[in-house]
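Structure, as structure tokens:
Here the complex is missing a single protein chain, while all its other protein chains stay put.
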Amino acid sequence: MTITARDNAVFEAGIKLGALYHQFVGSPVSLRTAESLEKAISESISVQPYVKSISVSINRKMIEENLSSFGYTELKGPMLDVDAVIKYPGYEVNVGIAYKDGYPLMFIKEIREA
Amino acid sequence: MTITARDNAVFEAGIKLGALYHQFVGSPVSLRTAESLEKAISESISVQPYVKSISVSINRKMIEENLSSFGYTELKGPMLDVDAVIKYPGYEVNVGIAYKDGYPLMFIKEIREA
Amino acid sequence: MTITARDNAVFEAGIKLGALYHQFVGSPVSLRTAESLEKAISESISVQPYVKSISVSINRKMIEENLSSFGYTELKGPMLDVDAVIKYPGYEVNVGIAYKDGYPLMFIKEIREA
Partner (left out) sequence: MTITARDNAVFEAGIKLGALYHQFVGSPVSLRTAESLEKAISESISVQPYVKSISVSINRKMIEENLSSFGYTELKGPMLDVDAVIKYPGYEVNVGIAYKDGYPLMFIKEIREA
């Protein structure tokens, strides 16, 4: 079947989420440093091709619950709440990562012509 | 627009390539250990949902050209040649990573009903 | 204070454990693929300078307890049992990673002249 602009838009969106997750999960983080990590993750992914916008939020309550006796934890998948819009000529794809049913899920929220 | 099975198939394919790249690039590697790294990468990604098949090849010539005086290098994006088939109900998507025009590119090779 | 061969031996040992942990934690893994991941991790770290020997074991029971409904999980720090010997001219340092008191701890087991 012919590969369409829509296919490429959705494919690029998937790449970004997989990259974000496996690049940054594991990073040491605390309540004090969560904000700079959120900013670095969103800016880092935003330089990749076709990223129109991205917001990254790290769940503070989960950080707190996971703090070691040394006062920090590591970024874990379930802590991530991500919303990103990928724009490929002709299409915008809105995707996200969210914690649902016990897992950090990646999913397509909306596809629109643009 | 309604999100289709085809969209989800392509999205999942993108996730796998982004994950593979950012999880394993940076791993120390030499000519002697390239094979075990290839096997671990392909098996690791193969346990994720919807992966029908995957093959990973690390360019030996590039390893050789990049060897440090200590006799090893790190896995770099351009060294990767990946071919993967993602199967989502109704569709099979064949995607890959290959070195083209100076970059490690991720691309859709084929989409078929299945 | 003068930096000694012993200091460098211990420093190199620390580098290897930090590298191993942050390179491979997060890798998708299942009971079926744990062995190839163990082998790739130990071979990957073994190519780095001053590594005399290394063994990596991934806790199968923890994999099982962490399996998602998709039949896999991600390599987590607590799953790792690592034993490594770093040899720097004049000294051998035996270090490890093990799960103790709820955390994956990195520690020096023994330092010997060699």
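Every chain is named by a letter (A, B and C) in the order it is written, and numbering of its residues begins at 1.
Here is the rule we use: contacts are C-beta pairs under 8 Å (C-beta built on N, C-alpha and C of every residue); 3 or more make two chains touch, one makes a residue touch a chain.
Keep in mind that this is a model prediction, so the values were computed, not measured.
Visitor: Wait, the hidden chain, what does it touch out of the ones we have here?
Guide: Answer for the hidden chain's contacts among shown chains: A, B, C.
Visitor: Consider the whole complex, including the chain that is not shown, and state which of A:T4, A:Q48, A:N66 or A:N94 touches that chain.
Guide: The missing chain is touched by A:Q48.
Visitor: Touching the absent chain in the whole complex: find that residue among A:T33, A:S57 or A:N94.
Guide: Of all options in A:T33, A:S57 or A:N94, contact with the hidden chain holds for A:T33.
Visitor: Which parts of chain A face the unshown chain closely enough to count as touching?
Guide: 19, 23-24, 26-30, 32-33, 36-37, 39-41, 43-49, 70-72
Visitor: Quickly run down the residues of chain C that touch the omitted chain.
Guide: Touching the missing chain: residues 1, 3, 6-8, 10-23, 95, 106, 108, 110-113.
Visitor: For chain B, which residues reach the chain that was dropped from this view?
Guide: Given the touch definition above, chain B has residues 22, 25-26, 68-69, 74, 77, 102-103 touching the missing chain.
The criterion applied here is as follows: only the chains that are shown with their structure count from here on.
Visitor: In whole angstrom, how far does the Cα centroid of chain A sit from the Cα centroid of chain C?
Guide: Centres of chain A and chain C (C-alpha means) sit 28 Å apart.
Visitor: Nearest whole angstrom, what separates the Cα centre of chain B from the Cα centre of chain C?
Guide: Using C-alpha averages as centres, the distance is 25 Å.
Visitor: Roughly how far is chain A from chain B, centre to centre by C-alpha average, rounded to an integer in Å?
Guide: 20
Visitor: Which chain B residues reach two or more other chains?
Guide: Where chain B meets two or more other chains at a single residue, that happens at 19, 23.
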